[in-house]
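As you look at this complex, bear in mind that one protein chain is not there, while each of the others sits in place.
Moving on to subunit A:
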Amino acid sequence: ENVERHRTLKLVPLAPFRVCAFSSFSSRKKYTRPTTKMVIATELCALSEYRIYPGNGKLMIRRDGKPVFLGTSKAFSLTIQRKKPAKLVWTQAWRRLHKKGITETSLKKRSRRTNKVARAVVGISLDDIRKKAAQKPEFRTAQRDAALKEVKSRKTTAKKGSGKASGAVFKAKIPKNVRSAGKGR
């Protein structure tokens, strides 16, 4: 809330308020006096934070000399009872604590964004990661296919070639009783 602090009297020049007697009824204009504005210093109530206009309320001065402005007798009696404004539901202090009012929308709009940082892993350095990321997807799929083919070809040759070797290995390890079971595999 804006609190006006200046104590000046603004005078606006008065406009003429008499209408010409011979003018017709339809064209008669209503002249209204422009109102004078007086800017008054208003205080805020210490308990409820409402504005105190001149002539209202009490100024309570504590022993240490600090002034406490209170707008109504309600606020006054509550301060004598040492009530805290944060616990009284109708005060502005409570509303601020429980976030009632305009501040709700401003809180929702903000959303956290996590920054992804590229890090080097044990197997690959940062440069290699970046290079791989820079490669085009078609290139990478082509690479993948080639690699797969290699692996397949390796597997087929390995099956033929090292079938006996693997069998021999098994024979050595497995005892004589279970030989037949191992062969059956």
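Note that a contact is a pair of C-beta atoms (placed from the backbone, for glycine too) under 8 Å apart; a residue touches a chain by one contact, two chains touch by 3 or more; residues count from 1.
Keep in mind that, in the parts below, contacts and distances are computed from a predicted model.
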{"item": "Among \"Medium-chain specific acyl-CoA dehydrogenase, mitochondrial\", \"Caffeoyl-CoA O-methyltransferase\", \"Ribosome production factor 1\" or \"Ribosomal protein L14\", the UniProt name of the subunit that does not appear here", "value": "\"Ribosomal protein L14\""}
{"item": "Candidates A:59, A:97 or A:142 - the one touching the absent chain", "value": "A:59"}
{"item": "Residues of subunit A in contact with the chain not shown", "value": "54-63, 65, 67"}
